[in-house]
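In this view, the complex is presented without one of its protein chains, the others remaining in place.
Moving on, here comes chain A:
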Amino acid sequence: MNYFQLFNLPAKFDLDLTELGSRYLKLQKQFHPDQHSSGSERDKLLAVQHTANINDAYHSLKQPLLRAEHLLALRGLKISHEQRSFTDPLFLMQQMELREQLAEIDQSDDPDSVIDSIDEQLQQQKKVLQHQLADALDAETAEQDQLAADLIRKLKFFYKLQQELELIEQQLQD
């Protein structure tokens, strides 16, 4: 299913999220199972199915990484369920170092400022990667699509680091 078509939006990474939100609400209202309560069993079932699709589509387009994955899938490059290991040694070395920094936060005299500085680093790196991802997806060539897939993989590591950092921050507060 083409999620962009469902919302009648252009299949681009750079998406108007406000527009997506309002189209989502409109469609959801239109296909809400309550609207079809007087219909046949088959109509009701279809409405439920369609509502589920609309929800899936909305959540996939709203989140940048899922949106990028969906765009690539539409172009025939499916990476969302891949189990292949990522092997870029320099990138992984940097990830390892960031993980080590996270692990040492609780030994610091001023954990809050360490958290802030790591957070700033992560945001900065994410921004750069996301920018590169947008450019690669815009090119719409097979080569740039492969690059985009790699950028998505890298961004996933950064999202995970961000989660870990938030977890550490919570634990320190408790």
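By definition in this document, contacts are C-beta pairs under 8 Å (C-beta built on N, C-alpha and C of every residue); 3 or more make two chains touch, one makes a residue touch a chain; residues count from 1.
What we mean here is this: contacts and distances are computed from a predicted model.
Asker: What protein name does the UniProt record of the undisplayed chain give, "Anti-anti-sigma factor", "ABC transporter ATP-binding protein", "Molybdenum cofactor biosynthesis protein" or "Iron-sulfur cluster assembly scaffold protein IscU"?
Answerer: "Iron-sulfur cluster assembly scaffold protein IscU"
Asker: Which one, A:85, A:107 or A:173, makes contact with the chain that was left out?
Answerer: A:85
Asker: In the whole complex, not just what's shown, which of A:60, A:95 or A:132 touches the removed chain?
Answerer: In the full complex, the listed residue that touches the missing chain is A:95.
Asker: Contact with the hidden chain only, please: which chain A residues?
Answerer: The missing chain touches chain A at positions 82-83, 85-87, 89, 91-93, 95-96, 99, 103, 152-154, 156-157, 159-161, 163-164.
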